[in-house]
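The complex appears here without one of its protein chains, the remainder shown in place.
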Amino acid sequence: MIKFILRRLIQSLVTIVIIVSVVFLVLNLSGDPIRMIASPTASEADLAQLRSAYGLDKPLAVRYVNYLSKVAHLEFGESLRTQQEALQMVLKRLPATLVLAFSALVLATIVGIPIGMLAALKKGTSIDSTAVLISMIGQAMPVFWIALLLIFLFGVLIPILPPSGYGTPAHLVLPTISLSLFLLAGIVRVTRSSTLEVLSQPFVNVLNSKGISEHLILIKHIFRNASIPVLTQLSLQMRFVIGGSVVVESVFGWPGIGQLLAQSAYGRDYPVVIASTFFIALFILVFSMVLDIFYGLIDPRVRVWK
Amino acid sequence: MEITKTKRREKGYFGVLVKHPLALIAHIILLLAVIAAVFANFFPADALEQDLMSSLLPPTLHADSFPGAASSFPHILGTDSLGRDLTARILLAIRISLLVSFFSVVIAMIVGVTLGLVSGYIGGAVDNVIMRIVDALMSLPFVVLAIAVVAAIGPGLINVALVLGFTGWVTFAKLVRGEVLRIREYSFIEAANSIGCSSIRILIKHILPQTMGIILVNATLTMGQMIVSEATLSFLGLGVPAPTPTLGGILADAQQTFFAAWWIMVFPGLILMAIILSINIIGDFLRDYFDTSEAGSR
Partner (left out) sequence: MSEQEILLSVRNLRTLIKTANGTFSAVDGVNFDLEKGKALGIVGESGSGKTMLSMSILGLLPQTARISEGEVFLNGEDLRTLSKKEYKKIRGKKIGTIFQEPLTSFDPLYTIGDQIAESLKHHCGLKRSEARIKVIELLETVGIPRPESVYDEFPFQLSGGMRQRAMIAMALAPSPEIIIADEPTTALDVTIQAQILELLKDLQKERNVTVLFVSHDLGVIAEIVDEVMVVYGGQVMEHTDVNNLFYNPAHPYTKALLKARPTLTTEGKRLRAIAGQVPSLEARPSGCPFHPRCEQATEKCSKKAPPMTVLENSIRVACWLYCHENEKSGEQPNV
């Protein structure tokens, strides 16, 4: 198990390095960032001065190595707009994003799994087809549109929830629902198909032949077996949840990393873009590693072999 | 939806399609969207012409009755805050949406399929490097990556298509590589090898055709994703800039007029949803049709 975790750690490190490199390449190969922050009337001399101030006068390879070592020390530089430390700006906004992502995750899981299992157990009935249809629609609705509809419905038409802002649990409700719907729909689909798969396994027949109670079979055996593909799905879909949080945070004025990323991308604020991207990638990697450990806990075949 | 091989051979694509009403409806909706996109110009109202006299008019079937009205054609879906006809804007937006997503899928497909073929066929260090990059990009949200790139190269129609294309190739590479590894084991490849066919010839003449089903299915599902991504970027102001109408952009405008004009928010969203839903359903149908269960397990 320890070896397994170690290997995952190294893999994640490689992934982070690649992501950081890709971001570096994209930002450096796509034109001169100095021109965008300097005033249009700046002279060549001013530009040169700015370049050396940001270390942009050195060759690409040197800059790349410098950049990597800075990122390794979590030095992302100052924001071009606010002159604050980019790292501090991101860290300040991290909790809000974590709260939102986890509440969406929890909501999607505790609602999606029972619906998916119910649909599988009632396969072919109207309960099943309704669940399938709703999950298909849920996967086709863009996150920002869901957000707009929810604001319109519960913030404007029937004003019972705050349409934007941050602070109280009530503020969390609409962003959470908007963000979780896509994931929820995916979980319903996967849970349904994995439960059907488990139900077709011979061991379910054996369990029935043992005459133990249906609740025990359902919860102890079917649920646990069916949850393995659901974990995989969660791990795959987390990036869509985080991607969605960029939108949801922007719509609801939720002060998280996503909103920061969108704002700084709009203002070409590279240090902040890099820092936000880095932490988003880090968060997703940590999350999928935690899921992998869960995997090992649930499935002895993973635990014992690796 | 279970489609057996014999059924496929006997009835052909449309023969199978008519037996699956949901997929048939999805095809029709997508076809309508394409027709709307192609003939958007011929719509009698103008998408860009502002007319502050008729701003935020609700949907109606009656033409403007007051003198000096810009258009004699009724605002079927209402107007926006600048008095532009919503129907015309949506039609044009559908065109943008389909164009951008189509070209980004084509780019993603070319890049991804090439890298996937190379990775799977050559193997070794090349494979390792490509697959590491794929894994890395797959652990980053599509939208975040696209935003980072747009931050660098700026918004714009072509930029968005490029960004989406160059960030969306990973699923193609992963799927095609998997297929190549599987097909390589087949004896007919060995046979081609042993009679001295060149590697490139084997790749293109023997392996590529085998992966067509999986590529097509993934292209369809990716197209849905691209439409969402383009709309999202435009919604955030990082996509196709105004005044060009986009579904995401119209919805961003709708935010400003929540209290006064529900129609600006509802119709573009519904159309976006209908198109994505249809594409997803078609993707599922194609997956069953080609019997490629691995595809699209993103």
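Every chain is named by a letter (A and B) in the order it is written, and numbering of its residues begins at 1.
Rule of thumb we're sticking to: contacts are C-beta pairs under 8 Å (C-beta built on N, C-alpha and C of every residue); 3 or more make two chains touch, one makes a residue touch a chain.
Worth saying up front: this structure is predicted, and the values here are computed from it rather than measured.
Q: Checking the contacts here: which visible chains does the omitted one touch?
A: A
Q: Pick from A:L25, A:I110, A:L133 or A:V206: which residue touches the chain that isn't shown?
A: Of the listed residues, the one touching the omitted chain is A:V206.
Q: Can you say which of A:N225, A:S245, A:Q259 or A:S276 touches the chain missing from this structure?
A: A:N225
Q: Using the touch rule from the top, list residues of chain A that touch the missing partner.
A: 201-203, 205-213, 216, 220-221, 224-225, 298-301, 304
We adopt the following convention: only the chains that are shown with their structure count from here on.
Q: List the centre-to-centre spacing of chain A and chain B in whole Å, with centres computed as mean CA coordinates.
A: 22
Q: Show me the residue ranges of chain A that touch chain B in the complex, using the header's touch definition.
A: Residues 11, 14-16, 18-19, 22-23, 26-27, 30-31, 33, 136-137, 139-145, 148-149, 151-152, 156, 236, 239-240, 242-244, 246-247, 250-251, 261-262, 264-266, 268-270, 273-274, 276-277, 280-281, 284-285, 288.
Q: Could you please specify the touching residues of chain B with respect to chain A in the complex?
A: 132-133, 135-145, 147-153, 224, 228, 231-232, 235-238, 248, 251, 254-255, 258-259, 262, 265, 269, 272-273, 276-277, 280-281, 298
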